[in-house]
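What you see is the complex with one protein chain gone and the rest in place.
All chains are identified by letter, namely A, B and C, in their written order; residue positions are counted from 1 within each chain.
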Amino acid sequence: MANTKDTKGTKNGKLKMGLYWAASCGGCEIAIVELREKILDLDAAADILFWPCAMDFKYKDVEAMPDGHIDVCLFNGAIRSSENEHLAHLLRQKSKVLVAFGSCAHEGCIPGLANLFDRQSIFERVYLETPSTDNSDGTLPQISYQMPEGEVTIPKLYNTVKTLGQVEDVDYFVPGCPPQAPQIWAVVEAILGGKLPPKGSVVGANEKTVCDECKHKREDKRIKKFYRPHEIIPDSERCLFDQGIICAGPATRGGCGALCPTVDMPCRGCYGPPPNVVDQGAALLSAVASVVDADTEEEAARVVGEIVDPVGTFYRFGLPSSLLHRSKLD
Amino acid sequence: MNDTNFEPRIVGFLCNWCTYAAADTAGVSRMEQPPNVDIIRVMCSGRIDPTFVLKAFAEGADGVIVSGCHPPGDCHYTNGNFKTFRRMPLLEAMLAQYGIEKERFHWGWISGAEAAKWAQLVRDFTEQVRALGPLNWKRELESKED
Amino acid sequence: MKKISIDPITRLEGHGRIDIFLNEEGDVANAYLLIPELRGFEKFAEGRPVEEMPRITPRICGVCPEAHHMASAKAADAVYHVEVPPAGKKLRELLYSAFYVADHTVHFYILAAPDFVLGPDAPPAERNILGLIHKVGLETGGKVIRCRGMAMDIVGMLGGKTIHPVGAIPGGVSKAINEEERAQIEAWGHELVDFGQFGLQLFHDVVLGNQAYLDMILSDAYTTPMYYMGLVDENNKVNFYDGKVRVVDPEGKEFVKYAPEEYLDVVAEHVEPWTYLKFPYLKKVGWKGFVTGKDSGVYQATPLSRLNAADGMATPLAQKAYEKFYETMGGKPVHGTLATHWARLIELLYAAERLVELATDAEITDPHVRNIPTEKPDEGVGIVEAPRGTLTHHFVTDEKGIVQKCNLIVGTTNNYAPISISIKKAAQAFIKKGQIISEGVLNRVEMAFRSYDPCFGCATHTLPGQMPLEVRIYDAGRNIVDVLRQNME
Partner (left out) sequence: MITFTIDGQTVQAEEGKTVLEVARREGIPIPTLCYHPAVEPYGACRMCTVEVEAHGRTRLETSCTIPAQEGMIVRTNTPDVYKARQTLMGLFLSRCPNVPLIQELAAQYGVTEPPYPTDTPEEKCILCGLCVRVCQDVVGAKALNFSERGITRRVNPPFLEKTRDCIGCGACTIVCPTGAIEIVMEELAIYQEKPLGPTSAIYVPSLQAVPRVPVIDTDACIRFRQNDRTNGSNADACGVCQLMCEADAINFDQGDEIVELDVGAIIVATGFNMWDPMQMSQYAYGQSPNIITGLEFERLSNASGPTGGEILLADGRKPESVAIIHCVGSRDHSAHPYCSRICCMYALKQAHLVRDKTGAEVYEFYMDMRAFGKAYEEFYERIQEEGVFMIRGKGAKVEVPPDGKLRVKGENANLGVMVSVDVDMVVLATAIEAQPDADRISSLFGLGRTEDGFFAEAHPKLRPVETNTDGVFLAGACQGPRDVPDTVAHTGAAVSMALALLDKGEVTISPAVACVDEELCSACKTCITLCPYSAVSFIEEDNVARVNEALCKGCGTCVAACPAGAITGRHFTDEQILAQIEGLLRIPVEQLVEA
């Protein structure tokens, strides 16, 4: 993106842009809608070649495009199935700049918690065990199934949720679940102005963490007891973490505007790790445990033992992009 | 899993002043110990970021040892080891969620004077991990991925 | 045998695909709507603290995260046996009403209205919100964008974030509002009520004023009588946040009315091997395959079904619109699926009126918005009415409140069977003796789909959104004989 000419190669000089989503909740699409009036500005500045939510486009058209035809492709959603991965490869080929847009594509997001289980156990739960399911035959979805009328196929579900970056070469990452509108607009402006940073950068977010934007007043941390959010009505003025509520803010890139703490709820880390942090969950775990006010092994073990679900807490949004990616497969 | 040829890879993160000194002494004293533990020296066990332990497993370690100075008073930096005993139980609980057997992760204290204890730990832990078989996180993920 | 594959390719790979098989005579043998993904929330909820579920389940669907947020919060309340203080309950409903306004706005103006306003014959490239704005003018377009923004700002004010809000927590909501905020919400609320009336007026002028449209709505082809489900309050009026679920039979008589914790007595789900999505049906009637009517357990849960299942609307302007609706459509129940758009606009008005009611409630600024749970957690069910259907969350926890079992019956899922049936009907109507009338197939499928407003993000717990289609028609040798494409949205 350093070369603006590359991104403005259309006949009318407008940027050729694509928006696409794989395994995601659609919140990233709504996040684009959250640009509100600015959508019209976007429309004026860029030719949106495809936008599944609002535009018509055709799979075959994309296949028919010359390589690198799309200037910028904003790709949201994780890689959950063979089909997701296939499309990731196709769009990489057709796009000059491939952007992992939103938490799913960036780091796997909440659906990435499925990496604590495998396909089989998920199938068993969903199709066999759930109390509303009536499935005495033990029917499970099949990738290929011979119906009386013919063969019906569906894509293969992966055991492991992957990030876009784990299956394809990604140029930029836009974090957030979902990315916040002002940040999206800032990225759009950077794209339009050809002012993107070096490849591989996280854009649409800050270098500092959520704490930098958080209005709650922080003091020295000495935690004697951890509270789950429903167990305490915190002081609205003071830092939630200081009050014993685990907050991912210190280990999370800022840029969202520290929105969750505005309603006295702790950050859960959707903007992903800060620039120098290798593993967000490990960084948060280390910080949380370090400030426990316990000077004996027994006391420390007792206090940290009150923390339920460490993986689900520290890797709420980033399990697939963590060092271990998932739990052990048997 | 019980491949008799299996040689576990173990990474030990040791503090400079106590356990590393003990390991050094154990070596100099020619105490018998298997060669399966690779040591990474840090100044204090308080420097051991849980990231390192996860990284070691992710890169293929079959077991990890974290060891520092005995609390409360042994720490060369007064109370760096306090942070270790605050972090490690939580890390331990998290590794269990990842499905990593607790026998693959040892954390504790060995003073500079306890060379024999270090050698014993290396012997015992190597056998303990050997009995579990390979963890081999990377290959595990790649081979079963679909 | 021929196989016709309809690939909805909005998302390129298609998050739903339709395979239509023809018999030797060239008639439709069967049609399958395939949902190609699953994310497994039911499984990975296990081990999570139940109070975090209101922050986890919204990722089932980013289009209606507020519905999942509320359903999980209500289920977690039930798990902890904690009573939400009145102000807490009202703030939740206030947020939820604002969300309804925003969501219905998106679906009517951005997805459905282009068809009506621009006309079904307009070029697909213009049949989108931008095209709509060009057509109706920046002022009206701006009004839509502004009013949706207002509603979203209320969600953000109460829930922290506009998408995936976080404010609901077992026992209530995390933060009270002050008078300044209340006054702002009230001011916006009045504007949204006007906006709701504007929508109905637009529908009246453009759709009802056009006999062709009206005939289409009332036509047999779009009429599929079945059971209708919807949440009602104690007066059997439509309610989105709280109450009991009422089901009426194809004749409009009450079939069952159940409290959330009784859902397993009423609803069951059927599994097919060729799709990742399950098919809910009424347990007492039973799964009879892809057929509708009184003897089939297939039901729908849509704005139309909610109106059919209720005795009226709880706010005055919406009640008037409700009465006019049934008067125009020839009495209850209405089976015409295309009438769902009208029903949606009535709901939008109701949501805006309810929003103002709540914003002017004396209790709404009460600082007591939360009770800290004290009871031992065990099991709970939470039901809200999501825009695309009744949403049920069911958690079983251990004594620490850690989820052990989770079951979810999600909005669009309810309508999976009706949609499938509509597709088959469409295929049968327009594919005869090997003659494929492409426009007809596409239009019928599109219309059927759009009225249900399917959101397969919800349905598969994977992916949301609306489904543009690509229809692939295969001959017996599985060679593509034709490809029909049309963007659904």
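Basically, contacts are C-beta pairs under 8 Å (C-beta built on N, C-alpha and C of every residue); 3 or more make two chains touch, one makes a residue touch a chain.
All values derive from a computational prediction rather than experimental measurement.
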Interface partners of the hidden chain - shown chains only, full complex considered: A, B
Option from B:A26, B:V42 or B:I100 whose C-beta touches the chain left out: B:V42
Residues in chain A touching the chain absent from view: 207-212, 218-222, 241, 249-251, 254, 273-278, 283-284, 286-287, 290-291
Interface with the undisplayed chain - residues on chain B: 7, 9, 11, 17, 35-36, 38, 40, 42-44, 46-49, 51-52, 55-56, 59-61, 70, 73-80, 83, 87, 111, 113
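The criterion applied here is as follows: only the chains that are shown with their structure count from here on.
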Mean-CA-position distance for chain C and chain B (Å): 53
Centroid distance [mean C-alpha coordinates] between chain C and chain A, Å: 25
Centre-to-centre distance between chain B and chain A (centres being mean Cα positions), rounded to whole Å: 33
For chain B, residues that touch 2 or more chains besides their own: 97
Multi-partner residues of chain A (each touching 2 or more other chains): 116, 309, 312
Of chain A, residues touching chain C in the complex: 20-31, 33-34, 36-37, 39-40, 43, 50, 52-60, 62, 77, 80-81, 83-84, 86-87, 90-91, 109-111, 113-114, 116-117, 121-122, 125-127, 129-135, 139-142, 145, 147-150, 152, 154-155, 157, 177-178, 228-233, 236, 256, 259-265, 268, 308-309, 312-313, 316
Complex contact set, residues of chain C against chain A: 1, 3, 7, 9-14, 17, 19, 21, 23, 29-30, 32, 34-44, 46-49, 51-52, 55-56, 58-63, 65, 76, 80, 106, 110, 124-125, 127-130, 133, 142, 145-146, 148-149, 152, 156, 158-164, 166-167, 169-171, 173-175, 263-264, 267-276, 278, 280, 283, 287, 370, 372-373, 394, 400-402, 405, 407, 409, 455, 457, 462-466, 468, 470, 478, 483, 485-487, 489
Chain A - residues contacting chain B, complex: 116, 156, 158-160, 278-279, 281-283, 285-286, 288-290, 292, 294-297, 300-301, 303-305, 307, 309-312, 314, 322-330
